[in-house]
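Only one structure is covered here, and it is reproduced in the block below.
Complex shown without one protein chain; remaining protein chains in place.
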Amino acid sequence: MGLIHAEEMTLNIGPQHPSTHGVLRLKVKTDGEIISEITPVIGYLHRCFEKHCENLSYEQVIPFTDRCDYIAAMNNSFGYVLAVEKLMEIQVPERVEYIRVIMAEYNRIASHLLALGTFGLDVGAYTPFLYMFRDRERILDLFELTCGARLLYNYMWIGGVSHDLPVGFMEASYRFLDEFEKNITEYHNILSYNKIFIERSADVGTMPKEVAIDYGVTGPNLRGSGVKWDLRKDEPYSIYDKFIFNVPVGKGLMGSVGDCWDRYWVRAEEMKESVNIIRQALDKMPRKGDVHEALPKKVRPLKGSIYYRTESPRGDLGYYIISDGSSTPLRVKMRSPAFTALSALSEIATGWMLSDVLVILGSLDIVLGEIDR
Amino acid sequence: MTIDNLIIWFQSWLPFNINIIALFIAAVLITALVIFAIMAVNALVAVYAERKISAFMQDRIGPMGQGPGLHAGKWGLLQTVADTIKLILKEDIIPKAADKKLFIIAPFIIFLGAFIALAAMPFGPYLIASDMNIGIFYILAVSSFGVIGIILAAWSSDNKWSLYGGMRSAAQIISYEIPAALSLIAVLLLTGTLSMQGIIESQAGTVWGFLPNWNIFNNPFSLLAFFIYFVAGVAETNRTPFDIPEAESELVAGFHTEYSGMRWAFFFLSEYGNMLVVSGITVVAFLGGWQSPVQGAMEGAWWGLFWFLTKMTAVIFVMIWFRWTFPRLRVDQLMTVAWKILLPIAFFNLFGVAIWTLIVG
Amino acid sequence: MIINQKVSDLIELNFTGVVIVSEEPQNEFIQIQSEKWLDVAKYIKTDSELKFDSCQCITGVDLGEDKDFEVRYNFHSMKLKHKIEIRIAIERKKPSVSSIEQVWRGADWLEREVYDMYGIRFKGHRDLRRMLLPEDWKGWPLRKDYKTPNIYNGMKVPKVRKGWD
Partner (left out) sequence: MKEYFKNIWQTVNTLLTGLGITLMHMFKARKGNVTLQYPEEKWPRPERNIGFDLKNYNVIRSKLHVDIDDCIGCRKCERACPVSCIKIDTLKVPKDTDLGLTSGGTSKRLLVSRFDIDMTECMFCNLCVYPCPEDCIFMTGGPNSEKQPLDYEYSQYDRNKLIFKFSNISNKDIKRLTAPPPVQQEILTK
């Protein structure tokens, strides 16, 4: 005769697991299905980005920034390039600015499509994932037409872009945008407003405003919590001040403000805004211009340092660049938005069930390449 | 053709006398073989259908090929065959820490649940292995046998994910038996018999002159019962939206995480076997079994088989359709659906059917 | 930048002698002493005129083998929508600075990362472990005097590819 001995079980989710979105390991203490403690362990994809940058020239860093967040490579190199340009005080031609914005917004859509699709996959909906991948494929086709690569572009250059827009890009763009706007409605019908999906994501993993700010969470995750903060609007970089667009924030339509459904919904709405921006940019863009006009002969910024933030699909992407006046940076630090988002996971996911933890993780939209760098 | 008929038929043409026990064993074996063949063919076809249907629903084209050889035949028709060959040739891995005996027998127990349930399944007016007078009761009893196998598999794998899968599965299947059984009881009230053939035969004729007198059309309560049974049945087969025991995004593969090769194939076979059983019961209890939808036309033994299979296919298609449309429920929501929604409605429904039979029938 | 001057003045008002005036024009950052950092941090988070409620980035910097380390903090205020950079020099021999992990929860991982790369100890951090590198890693990779080890855990570290000299 003895008492039933019950204790918490330690469970390792990952590093190889279908829904950790990469090689993330979650050390989890569970009591049955309930998670009582959760410790993310990262570093499995650490590729020494910052160490590499010490030995590379400024231009050579660009392909490495692409590889940090491989889902939104355009946005990543966009941020880096803008930071170096600010450091060197280069003024790029207007056409280049428009092209960059178009590319960055396209990549934002592509990234959000992947985020929403895999979020659906975490919840168990397989079909929307493939619909979204189909549309993402079309965007990647456009990128490939422009710079020859589908995922890691090395398209943004310091002072310009590598190639001008190719023939047929505009027509293909308009065609895609028209199709895509219809498809967003379909995604909403099949996934967003599906009762099972709402049950799974609404009121789950609520991240209150204060917690989100305290953890430095940014981007759609922060906006999902109801904070209207978007660098494109509040601190316009490049030419974002020339466009009219809204910043969707989570309103708690299906549950409470800041739950998984809100974060999902903010991303879905942001895609619409991105379509809006791309349309405006395509219309307003100067038709002619040399994209290589402002390329500096030698990239050798003056001594100094800069912290430059841009709005990547995952949030405020900051680059801290210190130049010692040579052609290689002294220090490049990347402030990755997914890193801070993941640090908030243990706060918001404790106490939920095992299935919920993976849903919450999916709603944070992390990319391990960016977290580990 | 029941086993008894088979024995009599043997006796009628065999020139010499054989011990009745030997004949009985031979008849049982033949029937078993036929049922196994049905299950295997069903798995073969259903897997192919699942692949293709899911592909079309997802704007893909599914398995394709341009000819024999390395490709999977025209339209990928040979895909499942190739899969089967792959599964047979695959290395059979038993984890070191696994409880070997249980690990080995678990897939067969699960398989057995679906397999012996088919013994009382009336595929046609005369095609039934054993038309016992408690047919539906028997099927309900043995088809829940499989959960023991799932728990065994989960426990013996010595894997935390498997254990989660097993525990969830046990809770799920046991919960969903109740609304399923309750909605079937509603049917039994209407038909007044437990025999499978009896249930089908009672559904002959028409209602309102044009609709066949299937239970689903018989009265509003039995229509509701149909939905309850169907939802509960889908849950019993562990398919999306109720696939939490194997939830691939949460539990990797749930109770069969550690299985590979032929043993894993048995899990697969029994999943599709379970689909067959559930769709079979649905067809028998609600959709008139082998009855033709048009009164007085296209009846007979072979037409009966045809109608039964067609209805079954339709039901299985809906299950596949569900799977590729819906997200998955969480484990507590699953319980909520069973205990707080389906169960009260099923009780209410049972009451309604009882009143209906009193007044109308 | 007006906000820098304002923050600088406010800090100087409350903590005399904390702000280090360097020859560089302080229009982008505020250099402060490491001793009272925790108090200053609490102050700039809670003060009604500053309200830096979000810790955006913590960067460790090694300016050279003979110079001090620096830790650079980038703060941002979601309420008042302004930002600031604060720099703290840390002596190289015994690098340590107060942790602000309990002031801004987001600083937790950011500080761990700096510790991981530079070996700067954050006093008062509740969970100061390696973040990106394995627990048993030796050395602080982003220091300028870091040498790539020849052997790691008994495995030889390949330097140059065969035939690629």
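Going by the order they are written in, the chains are A, B and C; count residues from 1 in each one.
Just so it is clear, a contact is a pair of C-beta atoms (placed from the backbone, for glycine too) under 8 Å apart; a residue touches a chain by one contact, two chains touch by 3 or more.
Nothing here was measured: the structure is a model prediction, and the numbers come from that model.
Only one of the listed residues, A:Leu24, A:Ile196 or A:Ile213, touches the absent chain: A:Ile196. Here one chain is not drawn; of A:Lys51, A:Arg134 or A:Lys209, the residue touching it is A:Arg134.
Screening A:Val41, A:Leu152 or A:Val211 for touch with the missing chain picks out A:Leu152.
Mapped onto chain B, the interface with the missing chain covers residues 53, 55-61, 64, 66, 321-322, 324-326, 341. Counting the whole complex, the residues of chain A in touch with the unshown chain are 56, 59-60, 62-64, 67, 127, 134, 137-138, 141, 144-149, 152, 154, 162-164, 166-168, 172, 186, 189-191, 193-196.
The rule we apply is simple: only the chains that are shown with their structure count from here on.
Each chain gets one centre point, the mean of its Cα atoms, and the points for chain A and chain B are 44 Å apart. Chain contact summary for the complex, chain A toward chain C: residues 42-43, 46, 48, 50-51, 54, 211, 213-217, 227, 229, 234, 305, 307, 309, 316, 318, 320, 322, 330-331, 333, 335, 339-340, 342-344, 347, 372-373. The touching residues of chain C, counted against chain A in their complex, run 53-57, 59-63, 72, 74, 78, 81, 85, 104-110, 113, 117, 130-134, 141-142.
Only residues 9, 11, 17-19, 33, 120-127, 130-131, 134, 190-191, 194, 196-197, 199-200, 353-356, 358 of chain A touch chain B when the two sit together in their complex.
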